[in-house]
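With one protein chain removed, the remaining protein chains of the complex are shown where they sit.
In this document, chain identifiers A and B correspond to the written order of the chains, with residue numbering beginning at 1 in each.
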Amino acid sequence: MAAAGPLLDSFWQSLLTLVFFYAFMGLTWNLMMSAGLLSLGHGLFLGLGAYATAVFTATGGLSPWISILIGAAISAAAGSAIAWIGGRFSVRGVQFALLTIAFAELARVLFDNWDFVGSTGGFFLKAINPDTNRPLLTLRGGTLFFYLAFVLITAAAYFLIRALMASRWGYRWRGIHEDEDAARALGVPALRSKVLVVAISAGLAGVGGGLFGFLQGSLFPDSIMGLRISIEVLIAPIIGGVGSLFGPIVGAFFVVPLMEGSNVLGQRMGFYGLNTLIYGAVILGVIAFLPDGIWPRIVRFVAARRS
Amino acid sequence: MMLQVRDLTKAFRGLVAVRDVSFDVAEREIVALIGPNGAGKTTCFNLIAGALRPTSGSVSLNGENLTGLAPEQIALRGLVRTFQIVRPMVGLTVLENVMMGAFARISNVDEAASVAKQAIMRIGLQSKTDSLAGDLTLPDRKMLELARAIATEPRLLLLDEVMAGLRSSESDRIVEIIQELRGGGMTVLLIEHVMRVVMSLADRVIVLHHGEKLAEGAPADIGSNPKVIESYLGKKAKLA
Partner (left out) sequence: MTALYLNVISGGILIGVVYALIALGLTIIFGVMRVVNFAHGEMVVIGMYIGYGLWSAFKLPPWMLAPVAAALLFALGYALQLGIVNAFIDRPQHAQFVLFISFALMITGLHLALFGPDSWPIQTVESMQSYTIGPVRLDVLRSQAALMALLLIIVLMLFLKFSTLGRSIRAAADNLIGAQVIGIRVRKVYAVTAGIGMACAGAAGALIAPIFDTQPFLATDFTLIAFIIVIVGGLGSLTGALLGGVLIGLSEALAALMISPALKTTFSYALLVLVLLLRPNGLFGEPER
């Protein structure tokens, strides 16, 4: 399906690019969840990566590749700090989730008032000259370029996370998720493990944010760091199936076309708000009838068929 | 001395759960900690294993001060405990549970798996290796808890009422395993209510009552100690 991309016209490419963006972000979100850390403020990592990448490239004149790495590092640092603070002060469960919202909102408001990055007015990447542009150098290509970029990082994230989950770290994260105190009684270093998983999750999210920022061309704190995008990031993995590697990817393939489709339907019918209503209704339907998500249900269905 | 507990005290906002408890456990000893309900035995375990911070007093393992360390740090130094109310990781398989313990010493996943399998075989849970821990019966869960602790290759094992709820054939099996472990060099401190087990297994018995150490000695002596009898049964009773 990914390989067919280049053959499709640019509308489908744009749609699929968005699918893979949310698939990638969902994979990063899901990684933190494996240790039981519910992130309701993932936009923070996305946004920090986006802003860092854009600002270091546009204003700082650095190569976009370096800027993305810097963005990832900044996001990873933010994630580590939050995880460390949360762990050090034993903030667990729903309080941890609310802590992530609090930090994300704090950052959003700060960026809203930071003139250097454009405040609420936004930060704009200068238009590039299409004739002299070398996408691999500037990371600003056309639709096809971004499509391939997002497919690539999604694949890379999938394999990286698969390897991590199969390692001692993966087992330990799952152990912490199951019963943190029992895990610690067996020698599992809870604080270190949690900081690590959030650092990786956040750093990867920062990479996604950096690329996304280039795709959009302009950044606004509300749209790239706000509650709305934090929620959008987690709907796909939950609908697709938390705790499975394919879940977030499957979820994105379901949720993104649903989102865009209901937007189009809403516009066609002239009904303001219809898109939100349909989107909400379908999500309600899925979460009510497929409690574990779409992918686990598919897996069970196929397994039942086989036997 | 392997384990040295000195003047261990824990107060919970007015209620003193453990008061000035001191004892030693020597290498390769099996020591039983007994006492009526509410005597402070599990609190002692929690203090020793780092789940609770002592109000005062100290705990050392082979001369190294453990007081105030986090539970995982204590476990990594070879002092591993099981829980009175078992805590299996229900969403993971028996193998994955036991590997969690093996990972204390081993980083490689395959090596950890093989160490875990050995521990599982030793306990006798092989038939359930790939079952979800959540599907196990209570006796099997207790075995799992024990296997998991053993997989960490502890030097001192703290067992909290591991026999509770088991039939005598099952608890005999665990007594066998504990004796094998001690034969292999392990030291065991156990909280137990089942007297038959305490008498047959323990080299030494420590009695707690109302948070204080009441008596200490060989099982037979403790059994006839009038203060001990009184603490369990009240002033007018006598052990048959």
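By definition in this document, a contact is a pair of C-beta atoms (placed from the backbone, for glycine too) under 8 Å apart; a residue touches a chain by one contact, two chains touch by 3 or more.
For clarity, every value in this text was computed on a predicted model and none was experimentally measured.
**Student:** Can you list the shown chains that the omitted chain is in contact with?
**Tutor:** In the entire complex, chains touched by the missing one are A.
**Student:** Looking at A:L99, A:A149 or A:V233, which makes contact with the chain not pictured?
**Tutor:** Of these options, the touching residue for the absent chain is A:L99.
**Student:** Please pick, from A:I238, A:V256 or A:I294, the residue that touches the omitted chain in the full complex.
**Tutor:** A:I238
**Student:** Touching the hidden chain in the complete assembly: which of A:I66, A:L136, A:A163 or A:A281 does that?
**Tutor:** Of all options in A:I66, A:L136, A:A163 or A:A281, contact with the hidden chain holds for A:A281.
**Student:** So that we can see where the missing chain sits, which residues of chain A does it touch?
**Tutor:** Here the touching residues of chain A are 33, 38, 40, 85, 89-91, 93-95, 97-99, 101-103, 105-106, 109-110, 112-113, 227-228, 231, 234-235, 238-239, 242, 271-281, 283-284, 287-288, 291.
Note that only the chains that are shown with their structure count from here on.
**Student:** For chain A and chain B, what's the span in angstrom between their mean Cα positions?
**Tutor:** Distance between chain centres: 44 Å.
**Student:** Please output the residues of chain B touching chain A within their complex, sorted ascending.
**Tutor:** Where chain B meets chain A, its residues are 49, 51, 70-72, 75-76, 80-81, 83, 87, 89-92, 96, 99-101, 103-104, 107-109, 112, 148-149, 152.
**Student:** Any idea which chain A residues touch chain B in the complex?
**Tutor:** It is residues 166-168, 171-172, 174-175, 177-179, 181-190 of chain A that touch chain B.
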